[in-house]
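Excluded from the complex is one protein chain; the other protein chains are retained at their positions.
Labels A, B and C are assigned to the chains in the order they are written; within every chain, residues are numbered from 1.
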Amino acid sequence: MLVVMQAHATEQQVEAVCEAITNLGLRPHSLPGAQRTAIGITGNAGAIEPGALEDLPGVAEVIPVSKPYKLVSREMKAENTIISFPGSPATIGGKTLAMIAGPCAIESREQAFRIAEHVANSGAQFFRGGAFKPRTSPYAFQGLGEEGLRIMAEIRDRFGLRIVTEALDTESLALVEEYADMIQIGARNMQNFSLLRAAGRSRKPILLKRGIAATLDEFLMAAEYVMSEGNYQVVLCERGIRTFTDHTRNTLDLSVVPAAQRLSHLPILVDPSHGTGKRNKVIPLARAAVAVGADGLMIEVHHQPEKALSDGMQSIYPAQLMQGFEQLRRIAVVLGRSMPEPAGVPHLREVASR
Amino acid sequence: MLVVMQAHATEQQVEAVCEAITNLGLRPHSLPGAQRTAIGITGNAGAIEPGALEDLPGVAEVIPVSKPYKLVSREMKAENTIISFPGSPATIGGKTLAMIAGPCAIESREQAFRIAEHVANSGAQFFRGGAFKPRTSPYAFQGLGEEGLRIMAEIRDRFGLRIVTEALDTESLALVEEYADMIQIGARNMQNFSLLRAAGRSRKPILLKRGIAATLDEFLMAAEYVMSEGNYQVVLCERGIRTFTDHTRNTLDLSVVPAAQRLSHLPILVDPSHGTGKRNKVIPLARAAVAVGADGLMIEVHHQPEKALSDGMQSIYPAQLMQGFEQLRRIAVVLGRSMPEPAGVPHLREVASR
Amino acid sequence: MLVVMQAHATEQQVEAVCEAITNLGLRPHSLPGAQRTAIGITGNAGAIEPGALEDLPGVAEVIPVSKPYKLVSREMKAENTIISFPGSPATIGGKTLAMIAGPCAIESREQAFRIAEHVANSGAQFFRGGAFKPRTSPYAFQGLGEEGLRIMAEIRDRFGLRIVTEALDTESLALVEEYADMIQIGARNMQNFSLLRAAGRSRKPILLKRGIAATLDEFLMAAEYVMSEGNYQVVLCERGIRTFTDHTRNTLDLSVVPAAQRLSHLPILVDPSHGTGKRNKVIPLARAAVAVGADGLMIEVHHQPEKALSDGMQSIYPAQLMQGFEQLRRIAVVLGRSMPEPAGVPHLREVASR
Partner (left out) sequence: MLVVMQAHATEQQVEAVCEAITNLGLRPHSLPGAQRTAIGITGNAGAIEPGALEDLPGVAEVIPVSKPYKLVSREMKAENTIISFPGSPATIGGKTLAMIAGPCAIESREQAFRIAEHVANSGAQFFRGGAFKPRTSPYAFQGLGEEGLRIMAEIRDRFGLRIVTEALDTESLALVEEYADMIQIGARNMQNFSLLRAAGRSRKPILLKRGIAATLDEFLMAAEYVMSEGNYQVVLCERGIRTFTDHTRNTLDLSVVPAAQRLSHLPILVDPSHGTGKRNKVIPLARAAVAVGADGLMIEVHHQPEKALSDGMQSIYPAQLMQGFEQLRRIAVVLGRSMPEPAGVPHLREVASR
């Protein structure tokens, strides 16, 4: 915290501010300059509330300084966090990119299996699908619930894909934890602190999506909530922020990838499907996400997007996934990274030979 | 939904789009124009997903039209909703403005009573205070929990003020419902659909705060979630949106007040404390909120804001509350509304004479 | 400028940063804290560019501190600037609110006179009208040019109203200066620095509208541009900022009024017409603007808005202006301010008796 005094502030006013800081149990450091005096504050464990400092006589401005996060910070842990999944060669945060694909929502066993086969063939290591759907309208399709989870568990058995699905509340969290390999906390719940704490008590990795109006600090603080409860397996995911633009549903903020990687050791993925909301923008932005240095992608795919019960506009066709992955693989190499090969990959063959 | 065709689209392309619409179980209405053809879609119960329409040959654009909300809509119910509170003359949505004041968080019995006395003297009908606090940092003060609720219940008994406090999750909702007169759903939970549904099953009025990046449609849809479960007592509350500006913590969007009142019969309050985040802006924006036509205000007040455990920067002093209310009263009259008188008001005297 | 070091930064790294600062001709002030060291920088005349500091080993963050504006600052000049107009009792920035009204564009002599009569009757002291119109489309009506200016000069003579109109470039600025009493610089030109400098060499007061994405600092710096050339008669005008919302054309940021008044001695008006873009929101937001403490308003009015050549959607009817002003007058009184009375006011009678 830094208090900037007005140019004409008197010595008495500077002293009064220092005294107020001391009374808060903190340490003031007066810093006289050519034009004005600034007063630094130390001694605070985390972020402090500036309280009445701003309204003291002679004060021009109060500027917060210390970052409030700890466990997520690269200062705390310099090397990248790599998350692994029991019984699978898949990792997130390592040299190989993590590719998650699947439909927005699980609509039926047949639909899910149809799409999962394409996903497995593409080389993706993870299958996504919503069983509990957060919908803007209470009258929209809300997901199949536990039935959807069961279908996804079958898909893991059949295709060797690891399962990622969203928990909407502490009730569904317990169910999701039982069936899934990674638990998604959606953008709308990024500051649902009760849910974050519950996720922190889970033993499964957490995929934390950035809120549509979350700053990077708030995003990292949400991860800190999870970690502060003891679950250190957190994967960040950029999925577009809300801006004034109207040519896409959200504005994909790719600069947050290197920014998060600089501040934190946690892996960060990009979701170009929600990030654009338009099918014809998904693969171009997926390429950009790999090129910017993301640790992986999350993509919505549907074999009949025009009949999808949700997010059909942004789901790509299986053929687009296959072709897109070809381009992504070649871009990954430029960054010294790799992407799993399509079909016939070890984990698939293994499953097939059982 | 409206499909706008490209200028050079062929008749075959127009027909193909119409057929695709029919296949979705909807009705296409072709609308040839001088430059291009547009195709209207009807027959949808609520909002529909445009699916693959946008990518059909010849399509320039797909534009959503129908509003998806029903119960919140003024088309559904023309007259204003007025919410009343058993055993109190206080209402929200009627001619008299609803004034809610109190500290950000209940910190202790003494602190709460000190402030409540000022609140009661000011003429406000409602006391606010946080028992369960949503904090960006897991290391910040999280509220007193049920102990805080008990203190507020005592305040109701002592001062006759109705109690408003936030529920963070379905667990705290049950507790809050037991103690409070109105249950607040915070901005960060505006799209916590599980919590909204639970609130919809409550018998107490719900104060629903607008999310910092919520459009008016999303805000009304969140209210629709509550109402769709049978609880029609919903009060909207504007509390600032996130924008690029940095001179206030949020940007208070006062235009949403007449906009919401035009579309919906629900009352709408304004919270200038969170809406600005700066003590010296609270009363000016409170005046503006009454002048724009809000049905009431929610204001944070603290007798020692510099020592407040949260939001001290935006809490006003009790003296500011008293003086501010004087101005607000006179502005209310200009709009044909009234505000409760300070001290000695009937419900206070009643309590005092018990 | 403040350099925040990483928690684990070495003493050598701190020293290296201090040396780099010294090499820039500035003074470093090392400020060791419990967790980390911060280094304050002084000696800079204005704002400085942080250059390579951020990338030096051990640096966590670089935070700018000093405000770069001088002449606009209240630190420079404590008392409010009041602008007066030769031959008229009208002022801007004083106790009496400045009311500017008129059509978006001057379309014809008849249209302008029709509206001007209503404006004069309302009690407004200023008539606005566009002769040079900034239009998003090159094919839209661009204004009558000098013919429009001549019509407005006649209106001044006939009704005693002072004339406000926009200059789009240095060419039109010379013309506008000749005919008008106050020269408007539009929102799109707020950072057209050539035009600002030219305005600074004018002898007429400048009405400077805030850019739709301008921070308060940038807004004040634009005024500083004008003042730095010697023209100290600058009037600020908030007219809505661009945000994610869609229920209004822009989001009127009323909090900028007290914020600007705190930092600067310049008067600030509000334009609720552009600020909302919707006729039915203009008067409610006008009331809010007076209530928040604005020094006046700028409102678009048209006797046949449905036939207006531009901005018809946001122009109010003359009857709305009259009724609205009645409410505004009563709100102004609550803030210890006044508004000119309708019709029969001194300056009108004077003109009439000539």
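Miscellaneous remarks
One rule holds in what follows: a residue touches a chain if its C-beta (ideal position, glycine included) is under 8 Å from a C-beta of that chain, and two chains touch if they have at least 3 such contacts.
Computed from a predicted structure; not experimentally measured.
The residue touching the chain not shown here, chosen from A:Thr251, A:Gln304 or A:Gln320, is A:Thr251. Against the chain not displayed here, chain C makes contact via residues 20, 24, 45-47, 49-55, 68-69, 134-140, 168-172, 188-189, 191-195, 197, 211-213, 218, 221, 224-225, 228-229, 242, 278-280, 305-313.
In the full complex, chain A contacts the hidden chain through residues 213, 215-217, 241, 243-248, 251-259, 262, 275-276, 280-281, 284-285, 287-293, 327, 330-331, 333-335. In the full complex, the hidden chain is touched by chain B at residues 2, 4, 6-8, 27, 29, 31-36, 38, 40, 42-43, 60-61, 63, 65-67, 75, 242-244.
One rule holds for everything that comes next: only the chains that are shown with their structure count from here on.
Centroid distances from chain C, each centroid being the mean of CA atoms, peak for A.
Copies chain A and chain C of the same chain sequence form an interface built mainly from equivalent positions, shared numbers / all numbers used being over half.
For the pair chain A and chain B, the distance between mean C-alpha positions equals 28 Å.
We define each chain's centre as the mean of its Cα atoms; on that basis chain B and chain C are separated by 31 Å. Chain C has its Cα centroid 40 Å from the Cα centroid of chain A.
Each of the following residues of chain A touches two or more other chains: 242.
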